[in-house]
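A single protein chain has been omitted from the complex, and every remaining protein chain is retained in its original position.
Let's turn to chain A:
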Amino acid sequence: MSLHDDNKQGFIEWCKRGEPMIWMNAAAVTVSTLAVIGLLMLLAVRGFGHFWPAAVMQAQYALPGEASVTVLAERVESEAVPIEQLLSAGFKIETDDAFVDRELVKLGNRDVSGADFKWVISRYLNDISYPEDAVVIERREWGNFYGYLQAVKEQGQVVASLDDGRAWEEFQTRVIRANEIHEQIKKIEKKDIGAINYRLEKLRLKSRGLELNTSMAEGRREQIQADLAAERAELDAQYKVMQSELADLYRQWHRDSFTMKTASGQIKDQRISTVVQAYQPNSMNFAQKIGFYFTKFGEFLTDEPREANTEGGIFPAIFGTVIMVLIMSVLVTPFGVVAAVYLREYAKQGVMTRIVRIAVNNLAGVPSIVYGVFGLGFFIYFLGSEMDKAFFPEALPAPTFGTPGLLWASVTLALLTLPVVIVATEEGLARIPRNLREGSLALGATKAETLWRVVLPMASPAMMTGLILAVARAAGEVAPLMLVGVVKLAPSLPVDGNFPYFHLDQKFMHLGFHIYDVGFQSPNVEAARPLVYATALLLVVIIALLNLSAVALRNHLREKYKSLEM
């Protein structure tokens, strides 16, 4: 906006014109935007990088005065540290350099060597090579294993070894077989036995309910009890059958084993049933790596977490978040819209509506933890326990709804996002020109008809905007959920094959809480960190998409009604 483009100015003149301040203001914009972009990039790099099959390095690591050891590891990161720090940490390094490079390597083999990660000083790494036959094994327990495949055994008998060259293929086919059996086991354990347990629990509650029901005739009660007992016996029999089936599967699952040699030459026998996946990253070409990358990413989205949430996928967390947000949307939309319509169309405009409007607006600024506290106190301990007394007396003292769960989490978040929907809808209603309403009324339509046929359709994009913003807020909110229903590990999904299919009383997992829990409460933060970055990135992407669509909708709406504003 500088009006004169004169050439050079003196410094004083330059300052007097306020140029330095303008530049400082400009810098504020730069810093803010760079911070946003930097943050997103940090998440993207660390989050996406997690799934790339890192090369496995083999090297001789010899600290001065110590015996050389062979390491086989993934390189994680490197940094330069002042020599003093290393010296004070007890390293004997003789050098004149001020800084020494060191790097963090992932050694894996936690059950053999004790620690997954190790800082090594780069200059003492010698004979670095990337052997093609280095194998990375992802295991169900104890983290990754790095080594060289020696032999594959079936019931202790060697079926393929290094010498005949078939070891790797044999190993891979057997891993696939073991994983298929594992799928079956999981299906029986979770689905079939889960269903039986669920029905047994229902039967128990039913018979307890009968005991509590004093109005029933004695004969009839005994008859029903006998029916229940028969049903129970049948379920028990089914359970027995499945137990034996399971035992058989487990035996098959544990059939094969394999022999690995670690970098230091140790030989270790392990069952193939412990393997989730095995690969040789150094022998992969680029296309294979990309394929591997996407498979891993798919697994991340669809698998269940393993090892205290530090490995595996995050499917239950995604599912929990989505279900919670859906229920919340179903609750918040009608109430928010009705309240907004009432405020804008029916209530008498005056001081009172102004105050209410300010209050509603301010509620959006009330800390979310306050809603959490309210939800815990009012919904769970008050409403929930009253509901238990009224509808689920047979389950007491174990609470059904008197404990944190999906329903209360959704209701609490619905309350939290109510102001968002009300404000957005009201804005949409206010934007609709008066003459449209008047036109409709003049043609003889009643107020309800005008509302239903003219006003609401035109305001619908605004409602959508409000809902999307509400969903975005709800998906990212963690503090209140910690109080009203989220857990670090839910044994089952809140939706399953057991009647009534939706279990609103169940606790559930949530992406945001998953980040908090894995990042801060997990026993092995270092190993879990990449997973947290990936989870965080996923959450950001979901929320950014929701927000961008809200913005797009809003702009679309504005364009659409611009012509009407006369």
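In this text, contacts are C-beta pairs under 8 Å (C-beta built on N, C-alpha and C of every residue); 3 or more make two chains touch, one makes a residue touch a chain; residues count from 1.
Rule of thumb we're sticking to: contacts and distances are computed from a predicted model.
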Protein that the absent chain corresponds to, by UniProt name, given "Pyruvate dehydrogenase E1 component subunit alpha", "Phosphate ABC transporter permease", "Phosphoribosylformylglycinamidine synthase subunit PurQ" or "Cytochrome c biogenesis protein ResC": "Phosphate ABC transporter permease"
Among A:S32, A:T95 or A:Q243, the residue in touch with the chain that has been omitted: A:S32
Listed residues A:V56, A:V71, A:V175 or A:V532, member touching the removed chain: A:V532
Which residue of A:M260, A:V276, A:L418 or A:M464 touches the chain not shown here: A:L418
Residue among A:A55, A:L301 or A:V370 touching the omitted chain: A:V370
Absent-chain contact - pick from A:M24, A:A287 or A:A442: A:M24
Missing-chain contacts mapped onto chain A: 1-3, 5-9, 11, 14, 17-37, 39, 42-43, 80-85, 98-99, 334-336, 338-339, 341-343, 345-347, 356, 358-363, 365-374, 376-378, 381, 415, 418-419, 422, 446-449, 451-452, 472-473, 475-479, 482-483, 512-513, 515-516, 519-520, 525, 529, 532, 536, 539-540, 543-544, 546-548, 551
